[in-house]
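Missing here is one protein chain; the remaining ones are kept as they sit in the complex.
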Amino acid sequence: MIFTSDNWAGAHPAIAASLNAHAAAYAPAYGTSELDRKVEATFNETFGRDVAVFFVGTGTAANSLALSSVNRPGGVVFCHHDAHVIADECGAPEFFSQGARLAPVSGTDGKIDPAALEAEIARYPKEFVHAGQPMAITLTQATEAGTVYQPDEIRAISNIAKAHGLPLHMDGARFANALVSLDISPAEMTADLGVDILSFGGTKNGCWCAEALVFLDPEMASQAPFIRKRAAQLFSKSRFIAAQFDAYFENDLWLDIARHANRMAARLQDGLLASQNARLAWKCDANEIFPIISQTKAASLRNEGAMFYDWNPPRPHGNLVAEDEGMFRLVTSFATTEADVDRFIEVLG
Amino acid sequence: MIFTSDNWAGAHPAIAASLNAHAAAYAPAYGTSELDRKVEATFNETFGRDVAVFFVGTGTAANSLALSSVNRPGGVVFCHHDAHVIADECGAPEFFSQGARLAPVSGTDGKIDPAALEAEIARYPKEFVHAGQPMAITLTQATEAGTVYQPDEIRAISNIAKAHGLPLHMDGARFANALVSLDISPAEMTADLGVDILSFGGTKNGCWCAEALVFLDPEMASQAPFIRKRAAQLFSKSRFIAAQFDAYFENDLWLDIARHANRMAARLQDGLLASQNARLAWKCDANEIFPIISQTKAASLRNEGAMFYDWNPPRPHGNLVAEDEGMFRLVTSFATTEADVDRFIEVLG
Amino acid sequence: MIFTSDNWAGAHPAIAASLNAHAAAYAPAYGTSELDRKVEATFNETFGRDVAVFFVGTGTAANSLALSSVNRPGGVVFCHHDAHVIADECGAPEFFSQGARLAPVSGTDGKIDPAALEAEIARYPKEFVHAGQPMAITLTQATEAGTVYQPDEIRAISNIAKAHGLPLHMDGARFANALVSLDISPAEMTADLGVDILSFGGTKNGCWCAEALVFLDPEMASQAPFIRKRAAQLFSKSRFIAAQFDAYFENDLWLDIARHANRMAARLQDGLLASQNARLAWKCDANEIFPIISQTKAASLRNEGAMFYDWNPPRPHGNLVAEDEGMFRLVTSFATTEADVDRFIEVLG
Partner (left out) sequence: MIFTSDNWAGAHPAIAASLNAHAAAYAPAYGTSELDRKVEATFNETFGRDVAVFFVGTGTAANSLALSSVNRPGGVVFCHHDAHVIADECGAPEFFSQGARLAPVSGTDGKIDPAALEAEIARYPKEFVHAGQPMAITLTQATEAGTVYQPDEIRAISNIAKAHGLPLHMDGARFANALVSLDISPAEMTADLGVDILSFGGTKNGCWCAEALVFLDPEMASQAPFIRKRAAQLFSKSRFIAAQFDAYFENDLWLDIARHANRMAARLQDGLLASQNARLAWKCDANEIFPIISQTKAASLRNEGAMFYDWNPPRPHGNLVAEDEGMFRLVTSFATTEADVDRFIEVLG
C-alpha cells in the first residue's frame, strides 16, 4: 500500500528491459546515436509535427531550461501558487534564468484562474522597468491537485499569453496521466491549444530517468543545445534516456501505464467517496488524490502498512480541514495494484 | 575497433544487471532509499573516512557543483589549459558559480606546472579587488593527455593550494584508471594528498550514468544539498544511480574494469611504439593514447573500420605534428577487446 | 507644488557645495582617498561602533548587495509585500543573489506582521531541499506606506530572525526620516535592535547620488569588497560620494533635512485631516502621505499645478478606495516649502 509518490515506483519492466537490451552496444555519445535520432522521430510522430526535443535528467531541469530558453531581464513567470516550479524546485527556475521571478497566481482546483492571471500580469505595465517584465506563463498538466485542465481552460490561458506576447509553457511531469484523462492527442493538448514549450515527463510514469524538453515550435529552440549543455544536462550516454523512451512509446506503453495509474486512482476515489471516513479536497482527474481523513484513521492506515504523505499545503486551503483531521496525498503508478487499493479502502472503513 | 571514447561503450553487464534487479521495487525518492544509504557507506569505506557524497547525472555537473560549493565573488579557478572544465563544458562551471573565471595554467603532459600555477595565482594579489580573487585549484586525474599525476605531483599542487588557502578539486572522470595505474588507495590519491573535493566518475568506466560529488571533508558540504537540488541534479529515482554504484564497487568491479581498459591501452601503446608508422604525443598511463600518424595511414585505418577522433588540440602542441600527419585520440574501455587492439596495430603496420 | 517623489528634488545646496569644493583636487581612486577614510570614520561615530561601509550608487545596489552578501543556494528572503526590493527593483535582488527568491509577507501599515512572517518561514522546513531555505529578512524603515516601525516592532522581527539564524537587513532609503520620527540614535534603530546590515540612503534626503551599504557587524563584510566591485559599484572617483556624505553629516545636516521633510508632511497631514475632501490610507510618520481623494478633486489639484502620483498599489488595499476616488502619494523633501503645502491644502478645500 505505497501511495507516497509515483517516483517511489521503480522502472516498468519493459523500460528496464529496453535499458538492458541497449547496454552492450557501442553508440555515439552526447545525443548523436541512431537511437537518439529514432526517438526524436517518434516525438515528431507523437506530436504530429516537427518538434525540437532535448533529453534531460530531471523534471526540474526540463522546467528550468524551458523557462531559461525564453529568458528576459527582470522577467516574471506566472504560475499557479501550488505549481511545482514555485513550490518544489529549490529556486532552480530562478537560478537557471538568471533571477527571473515566479509570480504565484491563484485559482481553484490547482488551476490558474484566468482573471487572476490577467490581474497579476497587469502589475507589470509595459516598459515600466521598475516592476520588471512578463516573460512566460507556465501551467501544470495534470495539476498538483490531481486535476486536469480541460482544453478550453488551456485555451483561455493561452489566449492571455498570446495577447501579451508571452510564451506558454506546460509542465507535463504527469503529461500522460492528463492525456488519457482527456482522451485527446498530444497535439490536441499542446500545440493546437497554443502551448509553445513542454516539459514531457517519463520518470513518474514508469521510466527511471527520462524527461524531455519539447519545443512545439522548433524555432524557439535555437539556443537550447547550448542551454542544455551549459546546464550539465547533456548526458554522454544519452541513448540510455532514448532507450527508455523507445520502450515508453512502443505500442503506446506510456498511455497504458497512465491509464492503469488513473484507473487505480479512480478506484481509490470511488472507495473514498463511498466511505464515511473520508472526503476529497478535489475531484481526481488523474493519478493523485487528496483525501481529508481524521488523524486517528490516518494512523490506523499507516499501522496497517499504508504509506502516504501528509499534505501540508504551502497555502491554507480555507477551512477544508478540521483540527483533528489531516489532508493527505495518495499517488498511484504502474506499480499500484487493485489489491493495494482495496486493502486501503478496507482499512479506512 | 571503436576507440572514439569510453563513453561510446554501453553499460557493463554487471551494472546493467544491477539496474535491472532494482527496477521492480518501490523505494523512497530523492536519495533517501536504503540503497542510497548503503552506497554512501561504501564510499566511506572506499575512502577510509566519512565523506559527504552527492550523486549527480553528469561529470560536468559534478565539476560545476564542486566549484560552486567553494564559490567566491570575483573568484578564479586555476586549471590546466586543456582541462575538461575549461575546454569541454560549454561554460558550465562559470555558469553555476555565478561567473567565476577559469584561468588556464600551462604544463607538459597535461599536468599543471607548479611554477606556472604560482605565477598565475600571483596575478591576483590579496585584496586587490580589480583582478578578482583566487577561489580554487582543479586538477584532472587521469589527465586529458592520458597521463597520471604521481602522488608527489599532486602533493606539489596541494601544497600551493594550502599556502594560498585554496580548496583543491580533483576531476576524477577517469579516477579509476588513474588509481589502478598508480596502484594506491583512493585515500592515498586524494585526502592524504590534500584533495578536498572530488568528482568521482563512473560513467566512463562502465556505468551508464553515475557520477558522484565527494567532499573528503564533509564540513565543506553544508550547502551542497541545496546546491545540487537548485542545479536540477537531485534525481527522484536516485537509487538507480546508487544501483549502478552498488555493482560498481562490488568485488572491486570498478578496479577490474579500469585495469582492463588500461591494459588494452598499454597493448595499443606497445603496438604503436613497435610500429614504424606512429609515434606518441605523450606516454600513456591510463586508457587514452594519442598517436601521431600520417593522414594516409589514418584514412586506411578508418577504411578498415577503426573509429577514433582527430585530436585538434585547442592549443598548439609545438611542432609535434608534421603537415601530412595528424594527432589522434584512442580511448579504451571495458568493452575493448584484444582483437580490436591487435587488428588496429595490424592495419597500422 | 511638486509632491511626486523626494528623488525629484535636486541636491541640497550644502551638498552641492561640497561636491564643488572637492572638484579641483587630485585624490586616490576607488575609495582609497582621505576623504573616503574620513567619511567612513564618521559612519563609525554615527553608529557608535566600528561598522564596515561601502559606498554605492543606487539604493537598489545597496539592497541587492546586502542580500547577496548573505547569499545561500535556494535562498529565500522575507519582505513586506509592498517592499521596494520586491515591487520596484526589476528583480535586481534576485539577479545579484543568483536567483534567491523574495517571499512577500503581509502586514498592515506597510510593516511585516510577525505572525505572518513566522508562517511564511515555516513553509521552508529545515533541510527540506525541495522548498529552498530561508536566507534573510529585510524590512524597510521608513516603510513604503510612510509609516515607521517602532523599536519594539523591529525587535519583534529581529527576534524571529535570530531564532531562525537569519540575518536582518534594513532598507533605509528613508533612514533619516524614520530616525528623526522616532527621535532615537542610529544605533538604537539598528544594531541595538539586532539589525545586521543596513542600506543607508542619502539620495532621497538631499544628496544627488550617495548610498552606503553598512555592515553593523563588520565580520559579515569579508566578501563585500569583491561583491561590490563585481557588481560594477566601485566608483573610481568614489570621493565624490564621500564628499556628499561629508556635507550630509556635518552639523547634522541630514537630520535637519529629514526633520524639515517630515514637518512638511505633517503639515500636509494636518491639512488633509482638516479637509472634508480627503482621508488618509495610513497615518504618516515620515515624509510620505497617502490621501484618498475624489478623482475630480485630484484633477483640480493637478490643474492648479500640483504634481503627485496615482498610487495603484500592487495589492488591493481592501475597500479603502471608492470607485470615483483614487489613492495618491505625496512626498516631501528638503525642497518642499510651507507655501507648497498650504497652497495644496487651499486648492483641496
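Every chain is named by a letter (A, B and C) in the order it is written, and numbering of its residues begins at 1.
Definition applied: a contact is a pair of C-beta atoms (placed from the backbone, for glycine too) under 8 Å apart; a residue touches a chain by one contact, two chains touch by 3 or more.
Values in this document were obtained by computation on a predicted structure and should not be read as measured data.
Only one of A:V70, A:I121, A:L234 or A:I292 touches the absent chain when the whole complex is considered: A:L234.
Among A:G132, A:G146 or A:P167, the one in contact with the hidden chain is A:G132. The missing chain, though absent from the display, is touched by one residue of B:A16, B:A29 or B:A100; that residue is B:A100. Of the listed residues C:G74, C:G91, C:G172 or C:P186, the one in contact with the hidden chain in the full complex is C:G91. Considering B:A29, B:L65, B:V105 or B:V129, the position touching the chain not shown turns out to be B:V129 (whole complex).
Although one chain is not drawn, its touching partners on chain A can still be listed: residues 30, 68, 72-74, 98-99, 127, 129-130, 132-133, 223, 225-230, 234. Listed here are the chain B residues that touch the chain not shown: 73-76, 87-91, 94-102, 123, 129-132, 314. Residues of chain C in touch with the missing chain: 2, 4-5, 7-13, 15-17, 19-20, 22-30, 56-61, 64, 89-92, 95-96, 203-204, 208-209, 226, 229-237, 240, 335.
Convention: only the chains that are shown with their structure count from here on.
Distance from the chain B centre to the chain C centre is 50 Å, each centre being the mean of its Cα atoms. Rounded to whole angstrom units, the spacing between the C-alpha centres of chain A and chain B is 34.
Within chain C, contacts with two or more other chains are made by residues 73-74, 98-99, 129-130, 132.
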